[in-house]
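Right, I'll just put the structure down here and ask away after.
A single protein chain has been omitted; all remaining protein chains appear in their positions.
Let's turn to chain A:
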Amino acid sequence: MAGPRNISVSEASRPVLPRHAKLKYDDTRKVWVILAPERVLAPDEIAVEVLQLCDGKRNVGDVSDQLAAKYAAPREAILADVIVMLQDLADKGFLTEAREKTP
C-alpha cells in the first residue's frame, strides 16, 4: 500500500512530483515554490524547468534530451546534473516514480 521510499533516479526513471508536493508560481512573491506538508521550498529556475518536464510520462533521458536541445549543451553533462538534482529531491521525499502502467 505504501509508496516506495528511497527511490533511485536513473536515466530510465519517470519521476513525478507526488500528490502532496505541488509546484506552483507564487504570484505574490514572484517565485516558483514547491508546497509540501509543513514546508514551502523555493527551487531555482533550472529546477523548475526540469520539474515541469517531469510529468510521469517522460523519463529522465527524455527530459535531458529536451534540455540539451534547448540550451545547445552536451547531453551527458545535462543528464548528470538532472539526476543529481532529482535524486536530492527524492531523498527529501518530494519525488516519486510513475507506476508501471503507461498512461
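Heads up, the rule we're going with is that a contact is a pair of C-beta atoms (placed from the backbone, for glycine too) under 8 Å apart; a residue touches a chain by one contact, two chains touch by 3 or more; residues count from 1.
Here is the rule we go by: contacts and distances are computed from a predicted model.
Per its UniProt entry, the chain excluded from the display bears the name "PqqA peptide cyclase", taken from "ABC transporter permease", "PqqA peptide cyclase", "Protein-methionine-sulfoxide reductase catalytic subunit MsrP" or "Molybdopterin-dependent oxidoreductase".
Contact between chain A and the unshown chain involves residues 1-3, 5-6, 18-20, 22, 24, 26-31, 33, 35, 37-44, 46-47, 84-86, 88-89, 91-93.
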